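Showing subunit A:
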Amino acid sequence: MMLILLVLACAFVGIPLLGLWGYGRPGGWIFVAVNGLTLLAILALAGQVAMTGGFTAGHEQFVVDDFSMLLVLVDGVVGFSTALFSRGYMVREAAHWQLSRGRMRLYHVMFQTFLFTMLLALLTNSMGILWVAMEGATLATVLLVSLFRTAEGLEAAWKYFILCGVGLAMALFGTILLYFAAQRILGSGSQALLWTHLDGVRGQLQPHVMAIAFVFVLVGYGTKVGLAPLHNWLPDAHASGPSSVSAVLSGLLLNVALYAVLRTKVLVDGAVGPDFAAHLLMGFGLLSLLVAAFSMLRQRDVKRLFAYSSVEHMGLATFAFGVGGSVASFAGILHMLSHSLTKSAVFFSVGQAVQTAGSREIQRIHGLLEHSPVLGWAMMLAILAILGMPPSGLFLSEFLIITSTMHAQAWATPLLLLGLGVAFAAIFPRLQGMVFGRSPWTHGGPAPVAMLPVFVQLALVGLLGVFIPVVLVQWMQHAAAFLS
Partner candidate 1 sequence: MAANLFQVLQTLLVLLLAPLFAGYLQNARALLQNRRPAGILQPYRDLLRLFHKESIIAEGTSWLFRATPYLLFAAMWLAAGIVPILATALPLAPAADVIALVGLFALARVFQVLAAMDTGTAFGTLGARREMLVAAMAEPALLAALFTASLLSHSTSLSSIVDHLESLRFALHPSMVFAAAAFFMVLLAENARIPVDNPATHLELTMIHEAMILEYSGRHLALVEWAAQIKLLLYVGIGIALFLPWGIAPAGDLAALPAAAFWLALKLLAAGAVLAVIETLLAKLRLFRAPEFMATAFLLGVIGLLSYFMLGA
Partner candidate 2 sequence: MLVSAHIAVWGTSLLKLLAAMLLLIGFAMLAQRRLLTLIHLLAWQGFVLALGTALVALLTGQTELWYSAALSLGLKALLIPAVLHRLLRRLKVRGDVEAVINIPTTLLLGIVLVIFAFSLAAPISALTGTITRGMVGIALAAVLLSFLMMITRRKAISQVVGFLAMDNGLFFAATSATLGMPMIVELGVALDALIGFVILGIFFFQMRETFDSMDLSHLERIREE
């Protein structure tokens, strides 16, 4: 039972450590060590969950179940590999932007705070603390986005802060309404916001209040998921910060925000009936998918391109949860996990490519394969995986989503295919331009070992697409059953 607290403690201890020594060479290594330990703790936790199932800890303040365990697992993997990637990457960035020691320390502290809040959001049992953690994550990343203090970075950070601040205010209002509904049954006090308790009485919650609460929560956390039309902050924030930050924004933050929406959805389904939330999720998901796909056609900045791709994929996952049913929900979860692993791999390789080319413009990046085969292959495989090429896990999830849509919501199938097609058409030609051709650069490429996280993550995605371990399948099935 103590393992939940151990996971959180590992992540938390990193904050003061990095606050003291978070610069220069030791800073990068401490960052790696902390996240390595966290990953080990998470694996131990996963082992326990695999044996005994979900449980609560700390006077029911913390909880882990099949659904959150999956996300925590991905969280640990992506956090560790980002720390590995960040070590070498940030040394070069710091040299390029002449970042001071203080700035590097800020980077590490904020990054670790962000990773901690992500784990806290996933492991807390209280919907109120979930909100606090989400807000903390936003605050931690604002300064990461504006780390380089360029005009562009400041604008992006400001937009991010204001839009997400407004979004989270909505979510807080929704949470207040949720508490209001719960209070009438569970009485006042913190137990009325505990998810395990709420889940037990979800059929008795006042439907009208819950419906309004869900709309606020969806719009609020939806802003953080990057659901259109409130997705505007996302491309700017992804483009302006360091690539390591983009990787965790796409890989972790969006997932956790969607997780918050889904937790609320379960309660609302119990109170209002399943159609209400499902329609909203399908509507927002489809809209995001289409808006993002068409926006991608116009992008010239490689990081913005993949930021929009995140909006597209999150839209797709949201849509899948809207369709509901065990198959679609299973596919939605699989999609979240695979996207998280793949997109962070994409941003790792894009980050290296941008450093090589000295520019984020797609036009200026070419011949990566000739320049550095490791980087070229990493980039190519990562992008092919994000496009949903088999054997990527995204292929399997997209396939399942489309087939279950054909069964349950046939009208949406053409729109879904249109969105995916346009997204493919937007990315694929550019992939060729970036990877193939002659390389204009003479300086050396990244060391092969630096690209190791990319290949490991892609291997995991491939595993998810071909052969999912039995334990994971069970967890996903349980989670899907509980979501629909």
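One rule holds in what follows: a residue touches a chain if its C-beta (ideal position, glycine included) is under 8 Å from a C-beta of that chain, and two chains touch if they have at least 3 such contacts; residues count from 1.
As a selection rule, all candidates are chains of the complex that A comes from, given by their letters.
Note that this is a predicted model, so its numbers are computed, not measured.
Peer 1: Which single candidate from 1 or 2 touches subunit A in this complex?
Peer 2: 2
Peer 1: Inside the complex, what are the residues of subunit A that reach candidate 2?
Peer 2: 126, 128-129, 131-132, 135-136, 139, 142-143, 146, 149-152, 154-159, 161-162, 165-166, 169, 172-173, 176-177, 179-180, 183-184, 188-190, 192-193, 206, 208-209, 212, 236, 239, 295, 298-301, 304
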